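One protein chain omitted, others in place.
Chain nomenclature is as follows: A and B, assigned in order of appearance, with residue numbering initiated at 1 for each chain independently.
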Amino acid sequence: MRVSNLCKAMSIGLISVMIGFSSVQAQDVIKVGMSAAKTGPLSGGTAVTQWPNLKLWEHTVNAKGGIKVGDKRMPVKIFEYDDRSHPTDAVKNIQRMINKDKVDFVVAPYGTGINLAVAPILAKYGYPHIAVSSITDKGDEFTKRWPNMFLTLGTSTGFAESVADVLKKMRDQGKIGNKVAVVNVADAFGIELAHVGKPALEKAGFEIVYETSYPLGTQDLAPVINGAKNAKPDAFVAFSYPPDTFALTEQAKISNLEVKAFYVGVATCFPAFEKRFGSAAQGIFGAGGINPDTPEMKAYFKSHLEVTGVAADYWASATTYASLQVLEQAIERAGTIDHPQVIKTIKNGTFDTVMGKITFDGNINRKFWTMGQWQDGVFYGVASTGLDGEKEPIIKTGWK
Amino acid sequence: MIKITKDEIRILLYMVVAVAILACLPLLDQGYILSLGLTIVMYVALCTAWVLFSGPTHYISLATAAFFGLGTYVVGIGIDVLPFPILLIIAALIGGVVSGLVGIATLRLSGVYFVIFTLGMAELIRQIVTWIQTNFTTGIGLYVLTDFSEAHIYWMLLALTVLIFITGWLINRSRLGFAMRIIGNDETVAAHVGIDSAKAKVLLFLISGAYIAVIGAILAPRFAYIEPPSAFNPMISFLVVIMSLMGGTRTLWAPLIGVVPFTLLFDMVSARFPNHSSILLGIAFLLIVYLIPDGLIGRIEGITKRFSKKKERTHE
Partner (left out) sequence: MEIIITGILLGGAYALIAVGLTIQYGVARIMNLATGETLVASCFCTFWMFNSLKINPILGIFLIAPAAFILNWAIYSLLLLPLVRRAKNKAMLEVDSILATFGILFLLEGLMLVGFGGEYFSYSFLSTSYTIAGTAYGLNRIVAFLAAVLITGTLYVFLTHTRYGTSVRAVAVDPAAAGLVAINVDRVSAFAFALGGVVTAAGGTLLSTFYTFNASMGVVFTMKALIIVIMGGVGDVRGAVIAALILGIAETATATLIDPGLTIAATYFLFILILLFRPQGLFGRQTT
């Protein structure tokens, strides 16, 4: 017992010395580290939503001379690490960034699992942890456990219930019928959404005529689409992930799945989706969304393309960038890079971001986009938990 | 029982001192070095457990991820119900039973068939776990929220590694070890002198699988959130094979020599060149294959033999 107490005392002492040292030390740059997937199964999503935004933010901040801390501007210096889509590597990278590179701030990694794996480490060192690509219903439990953690993108319940709400609205307007086919990918996000989504649909009075799941990474989905087609649904809902989102849509197009509403999950909002399906994308629903018509958002899309050379997606890209803006503004308002003060500022402030105003209620952003739709080559948010600018959903008319 | 020699006592003493020193690591550093140390100990434990079976039999097993994942899941499912040490025992039992069954099923296979079979087995187990979770539970992820710090996990892994070494040492001294050496050299001869090679192989595979499952169980609290893609990551199987082969599989110590430089290299490359780490690792790999054909242990043995000319070179 005594030994472990001693070692606790020693480690606390060591950490406080280190933290104290880094904030007292006079410095010119703010070191920001990010560990996320560059390889492995998560790299596909990370390449679209995370890495370009870090680059854009670095460019934008440094172009104006840096973040204003007190009365001087401090440029940011970025440290990048690859977690290979694996939690063990992610934890090791964060340890390295904090202890060896002595970064001042850490940008949250990509993926629900990875974010949870690094949460205890970031909490131990007291770093603010503004998670973006981490969708969970246990948010309140986490933020209570790790008070330095913030959640921005939303809850699975929010996403799933929105599907039921939007479809119900369309049905009540007489646009679609009562039969729904629901499928999901057998992975964290897909399963959680299906478990909330199906009861919500039934509660809204829909009849689920076909339901199934398929393994992660499956791209041969003709049996699923044909199974759904035989059940003659009025709406098709798939809580899907990137490769299968594309495959389901392609197969639905080939099999000419005649539904008035077609929903596929993650990656529907990617520019690559519209590029592949062109006019056939018209009227397709997907998870997430933004209001692309605000001047901030227009400017963001323009500079994203200019600086990074790739187009932003219509959902998590902007939220990721917004989370970096929150960090930047919190540092400026606190006038210091001292972690407890920055965290306190994030907790209590309102921030002007590309997504509009963001505030945290119990460390969680409660107003988020839940559902969007491709309309004339742009992915508009059609449902949210209390945001402005929701676009009216339209019905899907064919696959041409 | 064979009498313990002086050499063995000396090695034992060295080991005790080494472990004692290693156990102090968390007292010196709670951060990056501990984290790196934890990764190293994890792979040392995995590779040693792997070599327990694959060393003497020359069978390359890619089922590591399956047993690892099962262990992780035992903790994921039971953490709120049962105390942690009991979960470790359950993990060992489940890992042992499954690996025993796999062992019995694969008796007739050899060479590359065994390699791919174990890979297939690992994927099958992962798919079944996913399917069960999809259809019978509310979410695919399991949360393992404990008060274990990295230091605790590190100590547990270190203790387990010692246990694996002792097991390996005992096996070597036992009839089983003697039998395995004969099987490894020539299975036909072994059969002729009345060794039940099938039983011996299954037993070794069982022990190895049980240990790997316990390693998975110990690491579960570090994952915090468990889902099939990370628990049953096939990369674990591949890395264990690579590191072990790099070190050499003829002795229990050999993997140690593979794991340490490999992990450090992996870490260094990914820190310095985050965008080109795959390319550099690929090149490093090829260089290792061409320049160090026998594994590092072969190299080291070669050098020590040249210096101390006491022992004659063994000739094949």
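Quick note on the criterion: contacts are C-beta pairs under 8 Å (C-beta built on N, C-alpha and C of every residue); 3 or more make two chains touch, one makes a residue touch a chain.
Note that the structure is predicted; figures quoted are calculated from it, not measured.
Although one chain is not drawn, the whole complex shows that of A:62, A:212 or A:385 it is A:212 that touches it. The missing chain, though absent from the display, is touched by one residue of A:147, A:227 or A:389; that residue is A:227. Annotation: of A:123, A:272 or A:364, A:272 touches the absent chain (contact as defined above).
Residues touching the missing chain, restricted to subunit B, are 58, 60, 105, 108-109, 111-113, 115-117, 119-121, 123-124, 127-128, 130-131, 134-135, 234, 238, 241-242, 245-246, 275-286, 288-290, 293, 316 (touch as defined at the top). Contact between subunit A and the unshown chain involves residues 37-41, 43-44, 46-48, 183, 186, 212-215, 217-224, 226-227, 242-243, 246-247, 250-251, 253-256, 267, 270, 272, 276-278, 310.
By definition in this document, only the chains that are shown with their structure count from here on.
Centre-to-centre separation between subunit A and subunit B, using Cα means, comes to 36 Å. Remark: subunit B residues 26-27, 29-36, 39, 42, 127, 130-131, 133-135, 138-141, 143, 145, 151, 219, 222-227, 229-230, 233, 235, 267, 270-271, 274-275, 277-278 touch subunit A in the complex. The part of subunit A that touches subunit B in the complex is made up of residues 7, 10-11, 14-15, 38-41, 80-82, 84-89, 91-93, 95-96, 98-100, 112-113, 116-117, 119-120, 138, 145, 186-188, 191-192, 195, 213, 215-216.
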